[in-house]
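Supplied in structure tokens, the structure appears directly below.
Here the complex is missing a single protein chain, while all its other protein chains stay put.
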């Protein structure tokens, strides 16, 4: 009776990075199987992937439209259940929209679209169809960012006052950065912003996810340090929140020597929390009246509800793939519950996170274009 | 033509920890599929697992003998290729031997057997049959322990002089430690040693793996701190190596508050290397005439050959499951090459590592029983 | 012939923190002796300090004017050589000016004065008199910040592009913060800014000191989180530099649970450097084409010229008092050289650093008052 959830993938062709991560994450818990895909832009590339992924050639399609249409016509016992979208930003909207229109659920890489208008259209379509839509903001699926969210909600640090997120990486520091990076600074594929869209949105999403606050205004200074680029490779952004809290997002893709140095600190009235992606197993709690605590994934101090997204005992590190896996697991569980007619509450980021991130990007770009004037989302 | 490698599993029933890790690791790269198993000791438990793992009920067997015999009779296009052994120590020998005798390759949890005699019998059988046998010493499959081995072999730290490994965890500190821990201090299931067999062998294997040296003598002091236990829960061990190097292994399962604090330091004539399992992405190189270097998985400084066991870019953490996955990946690649008649050099720990770990355990126990006298392996 | 340099102190009375640090730092190397002072605002307090510091009562004066005038009249072989100013900000200007006018050299706590006008007057007076003036920006006297400055000057990281400094502490998080903190949020004693003057200036000075760049414009958002305060207790500041570099300063005194979390990162075209005050012995060098290096105080990799400010071997930690001591040592060496008619090049922060910090504070306050408009220094 029971069966695996069937995934179709768009993107993730030969040499692609993020598509491979999606596939490993989807496989991890044994609840999802990849049944079809349109991995690359040519027939040849798709045949290479069919071979590599041990898929039937006929289900490795030349275009996403072909895939979606053909799968829609397959009998229910065969056709894919959802589409994983792992292409460059510029195509997310049409692929996701096409999938939704044909009745397929969607897991989509972030940033959701090229602009807020597209994101809102997707949001409307999701609402209209009642289909599931997960946005792959993986950092919000680490057990210790979930713990952070839960502790803030529980009042552990009082009321948040100051929030600081920094994401620094060095891969675009050189004038001849790696191939994979190229489309990211090309407005045709990336949209209105590069660094802000790529990693600034990670900072924005994780801040709103963990604190439950909304950014209301930004003042931004975008810079293109490497000559010849059409988009920003660095950004400094000041934040104001609906609660009166303040914040800073500092992101750079020309931060020579940094890998993926993503850190978040939230200072509240009675304590603070700090999380760092490169040491994701630790959540640091500081207060003025107690010794510093390091809450570790899997150990005493972790809230029981976080356990659902933990796969190994404390001290046996989990990481990036497992965080992706948590979103796939949650998504698969939601689909299974739906098939079985059972209630289920998802905790993955969704299309609303996508609308927020696009509003954020647009406000940041507008502010920077107006020499940093405070600009509402 | 191409197909996934087919795995049968013994062990890993409801609530088991390590069997689940084996399954996730085997799934990760999409080269292996679980096709059958004998997961638990009762029919009922196996039916629970059939349901959970979406396996056909008829391939979830009541005993490992039934499984091995039945699978051996299946047509080649259906039957399992190898057996993953994830049961308590006491049964590894007979299961692995039975699998080998029926022509199945084996992936076996460590420690390999209950004693050196059994390990040597398995080694002989592996030699005789020419079948593949991987021993799950996962720590030796982290990219940065591979890097450590390669750098030592390349002479980066000169000649090793002093080697120190410590593995401390707290889960047996209490008098009523968790259920899962119980069989580990029971000689019927664990053999001659508990803490030494469980984590001392990790230290021994990783030392010999990374340095290429052999331990020749040990002087040991085993202790049972928690009353009522029949086996050691703590050990201090001094080491002498074939090269004249010296060493220390300090392991404890009553180290209150520690998770899996496994650290290895190797001091050579011109430099030293340090690795710590809880931060597995870092390998620290220290010398007297240069600043300390932290070699990071995936970043500049990592040797190119390590790349084969890396799945995500630097700064996006990989961990425990990925290390297990590296052994499964290597094992699957070896089987595929074998099927295709292509040459392949494995790098996974094998039955010889199993013989060494059993000789080590026996020498340690003997030394401790003789009040710490130096005892040859 | 040779003798100790004689110090007179203003400030540092019973219960004061920073005055005590100045005294320990001045003592450390045995080149300076405290000979007189006006430590507190009452005769009684000064007599307590005379007793505690084993000073003659007659040289513990009731007012700084009395002290400076009386000491000026003492024979050359007895009178103080310089005045250490360790009072609240509001009095720095008049004390330092009075000392200079009477021919005394000055070591002054930061921030130098209440505003840029006062700082410029002091700078003019220093120029006019040719007297020595050291400003106690202690963070720039840690060996590893000196190393940072030297490496940037040498081009180790190429051309700086992005500079990020954060200084977070929690002592003003509560509504009833400690006594010592009170004057710091009172404009009468602190000037136009509290948090920005207190720790923002540390960030600004260390940035300009280590990079050699000048901040040309700021866009700032100051906040007073704790009700009833007249000055900021938190600030977010974006920076533009004369070279085209960009930056962020984020400082907070309501960062619950933080001690003195002061961190500086400088990203250049070919590498980056990171220093953290709470682990001041480390300077981290990251590049895209090499493993991360941690340059440690006293170890190989430290530049030879830094050795002059190192007192213990690598691995034997030095800290805050030693950094203060480095400024006193440099100052004492300069005075000795002057007495002996020998050339000497000082490396301590001086009155020009004071002018810069006041211009910075004024621009930040002005920008924040104008809703974050970019404002020139």
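Each chain gets a letter, A, B and C, in the order it is written, and its residues are counted from 1.
The definition used in the following text is that contacts are C-beta pairs under 8 Å (C-beta built on N, C-alpha and C of every residue); 3 or more make two chains touch, one makes a residue touch a chain.
Everything numeric in this text was worked out from a predicted model, so none of it was measured.
S.K.: As a test of the contact rule: which chains in view would the missing one touch?
M.R.: Even though it is not drawn, that chain still touches A, B, C.
S.K.: Quick one: which of B:63, B:270, B:339 or B:369 touches the chain that's been left out?
M.R.: Considering the complete complex, B:270 is the one touching the chain left out.
S.K.: Looking at the whole complex, which of B:48, B:150, B:238 or B:336 touches the chain that is not displayed?
M.R.: B:238
S.K.: Among C:311, C:338 or C:366, which one is in touch with the chain left out?
M.R.: Looking across C:311, C:338 or C:366, the contact with the absent chain belongs to C:311.
S.K.: For chain B, which positions touch the chain that isn't shown here?
M.R.: Listed in rising order, the touching residues are 157-158, 161-162, 164, 166, 168, 170-171, 173-174, 219, 221, 223, 225, 234, 236, 238-240, 246-248, 250, 252, 254-258, 265, 267-272, 285-288, 292, 371-374.
S.K.: Quickly run down the residues of chain C that touch the omitted chain.
M.R.: Looking at chain C, the ones touching the missing chain are residues 2-4, 17, 20-21, 23-24, 27-30, 34, 51, 53-54, 169, 258-261, 277-281, 296, 298-299, 311-322.
S.K.: On chain A, where is the contact patch with the chain that was removed from view?
M.R.: 285, 287-296, 299-301
Convention: only the chains that are shown with their structure count from here on.
S.K.: Where the centre means the average of the CA atoms, what chain is farthest from chain C?
M.R.: B
S.K.: Please tell me the distance, in whole Å, between the geometric centres of chain A and chain C computed from their C-alpha atoms.
M.R.: It comes to 43 Å between the two C-alpha centres.
S.K.: What's the distance between the Cα centroids of chain A and chain B, rounded to whole Å?
M.R.: Result: the chain centres lie 34 Å from each other.
S.K.: Counting only residues that touch at least two other chains, what does the list for chain B look like?
M.R.: 296, 299
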